[in-house]
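Have a look at this one before I ask anything.
One protein chain is absent from this view; the other protein chains keep their places.
In this document, chain identifiers A, B and C correspond to the written order of the chains, with residue numbering beginning at 1 in each.
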Amino acid sequence: MPVNENWKPTIVAFCCNWCSYAGADLAGSSRLSYPADVKIIKVPCSCRVNPMFILRAFEKGADGVILCGCHPGDCHYSTGNYYARRRMTLLFSMLDYLGVESGRTRVEWVSAAEGVKFSETMNSFVEKVHGLGPCVRLGDLRCKK
Amino acid sequence: MQEMIQRAKALLESGQVSRVLGWKKGETEFDVEPAFFDTAESLDGLFYNAFCGANLSKYLIEAGKKEGKTLVFLKPCDSYSYNQLLREHRVEREKAYIIGIGCKGKLTVNKIPFDGILSVQGADYPDYSENLTVETLYGTKHISYKEAMLERCHVCKGKEHVVYDELLGESQDTVDAERFAQVTALEAMAPEERFAFFQAELSKCIRCNACRNVCPACSCRKCVFDSTAFDSAQKANTTSFEEKMFHVIRAFHVAGRCTDCGECSRVCPQGIPLHLFNRKFIKDINTIYGDYQAGADLESKAPLTSFRTDDAEPGVGRG
Amino acid sequence: MNSVEAIKEISGVNPLKCMKCGKCSASCPSFNEMDIKPHQFVTYVINDDVESLAWSKSAWKCLSCFACIERCPRDVQPGRLIDAARQLLIRQRGQQGLTAEEIPTLLDEEMPQQLLMSAFRKYWR
Partner (left out) sequence: MRRIGVFVCHCGSNIAATVDVKKVVELALREPGVVHAEDYPYMCSEAGQSRIAQAIREKQLDGLVVCSCSPRMHEATFRKCAEKNGLNPYLVEIANIREHCSWIHKNMEEATQKAAILMRAAVAKVHLNAPLQAGTSKVTKRALVIGGGIAGIQTALDIAEAGFPVDIVEKEPSIGGRMSQLDKTFPTLDCSACILTPKMVDAASHENITLFTYSEVEKVSGFVGNFTVDIRKKARYVDMDKCTGCGVCQEKCPSKKSLNEFNRGLNTRSAIYTPFAQAIPNVPVIDATACIKMKTGKCGICEKFCQAGAIDYTQKDAIITREYGAIVVATGFDTIPLDKYGEYAYNESKDVITSLELERIMNAAGPTKGHLERLSDGKAPKEIVFIQCVGSRCSDRRGKPYCSKICCMYTAKHAMLIRDKYPDTKVTVFYIDVRTPGKNFDEFYRRAVEDYGVNYIKGQVGKVAPQPDGSLLVQGVDLLENKQILKKADMVVLATAIEPNKDVRKIATMLTASIDTNNFLTEAHPKLRPVESPTAGVFLSGVCQGPKDIPETVAQAGAAAVKVIGLLAKDSLTTNPCTAKSDELRCNGCSQCANVCPYGAISYETKLINDHGVREERRIAVVNSALCQGCGACTVTCPSGAMDLQGFSNRQIIAEVDAICR
């Protein structure tokens, strides 16, 4: 599907308060730009992200959802991101199974010191989602044409 | 069947149990439904044949709230569901007297491709014949037993009961297919094909909630889809969140807890192969985190409430 | 790929892990016959000086006894580097080691496979 160059994707980024949100702050204070399409929602820990939030975002019109948390082993709550990792592994695999483009979901571990990584991650993720175009499949899952 | 009735009567009369949970015959022998029996006389109506597919374990949640013990007949695969409920503290072991009943594969009338079915012979337990004789409005027809068997019996987990007080009757191995073959076949398809497949299947859904109501893992006192906690209770709205995501969310909620009992697919009035969602999670769990069978025991750690520090990163298992 | 990269790839060793403790040289039975000592070998690789290694006696004096590999506390394992340098030199000179057909007659069940391989490279015809 040819993608309109002027089309802007909607991207929701869930960031854990302790590492990734701070990493995003560092990207900001280091003036490392990434597209304005990314909107960050702060959660205490990556393990707070319910798969329902991700599905909800897609249902309401998001084109990509990314979850960022502390690196495994560095979780502020010691184990939260391990659970998040399992949940997202299974959820993303399911979405892929349903035929929803796998490029629309991502998990990335970004520490508070990784402003550069945060910005690079967002840049590459937006580029990927932009290439995929507007997300229609999940919404159309129950609308046979 | 007579053995079952006698044993149930004895237990009821001795006061060891206060009621019996089993099946009763509907209009025909292929129309069977779960039933409670409170008296010895009523037990004459207890019925068990190859159409007793219904998993009785979930009824024990409500039965457990009543006085005294409930005698229940559990097929091997039902006992997994019961064990899982036990694990989740939804039932108390002391409140049930479990007779593990033998199983030789369960049938569904939906797989008998004849019109005007009047009766089906050859499905009596414990004796059944290799071929079913089907009386229809248009004459007598034949179909093999296996052809009319539920999908889940072709990939049966095994005929061993994982929990019981006593065993009754014999079982017979029914496995003749690979459990994950359907999932694997779907995975091998192109994303567009998969999408088309699921879109076609899910578009049939009428949101009758039969799958949810029958599922032993969907035993929440109040379903998330009936509550306002997620802004998800919007049954009337066709473009709502719930409408689109119901089956995905349901599958995730039972992931790691689903015993693969297959009831969802059995009861779906639209014939949607709902087990394909649950079985995808089970397959992923098995390949990524190691084999796990929900309900097999009470101790092992469930895949979604445990972890390893060297777990795979999200993205594995994708096409 | 330059020679240093080739040595790193063949040996699978990261010479930068070396902390210059000298345990390799302390363990080496051929130390006195070597012009470039085992611990120096690592430094030469780090400094991209394969030329000197190529003309050194050391590559051919190493007995492949693996004492340095066994004892190196940093997993740098100079013996592997030396062996890799040897392989590289053989390849560059275009000379061949033993052929596959000749190997069975030389096999000794007691002999470690690695040593066998290393010796084949060294004592080519």
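As a convention for this text, a residue touches a chain if its C-beta (ideal position, glycine included) is under 8 Å from a C-beta of that chain, and two chains touch if they have at least 3 such contacts.
Model, not experiment: these values are computed from the prediction.
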(request) With touch as defined up top, name the shown chains that contact the chain not shown. (result) A, B, C
(message) If I consider the whole complex, including the chain that's not displayed, which of B:Ala50, B:Ile282 or B:Leu304 touches that chain?
(response) B:Leu304
(message) Using the document's contact rule, name the residues of chain A that touch the chain not shown here.
(response) 10, 12, 21-22, 24-25, 27-29, 31-34, 36, 39-45, 47-53, 56-57, 60-62, 76-80, 83, 87, 119
(message) To test your reading of the contact rule: which positions on chain B touch the chain that is missing from view?
(response) 65, 87-90, 219-224, 227-231, 253-254, 301-302, 304-306
(message) Which parts of chain C face the unshown chain closely enough to count as touching?
(response) 17, 19-28, 31-32, 37, 39-40, 67, 70-75
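Note that in this section only the chains that are shown with their structure count from here on.
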(message) Which category does the touching pattern between chains fall into here: line, ring, star, complete, or other?
(response) other
(request) Compute the centre of every chain as the mean of its C-alpha atoms, then state which one is farthest from the centre of chain C. (result) B
(request) Round to the nearest whole Å and give the separation of the Cα centres of chain A and chain C. (result) 48
(message) On a C-alpha centroid basis, what's the spacing between chain B and chain C, in Å?
(response) 64
(request) Between chain A and chain B, tell me the centre distance in angstrom, where each centre is the average of that chain's C-alpha atoms. (result) 36
(message) List the residues on chain A that touch chain B in their complex, please.
(response) 50-52, 55-56, 59-60, 72-73, 79, 82-83, 85-102, 105-107, 137-144
(request) Flag every residue of chain B that touches chain A in the complex, lowest number first. (result) 183, 186-187, 191-200, 202-203, 205, 224, 230, 232, 241, 243-245, 248-249, 251-252, 255, 277, 280-281, 284-285, 288-289, 303-305, 307-309, 311-319
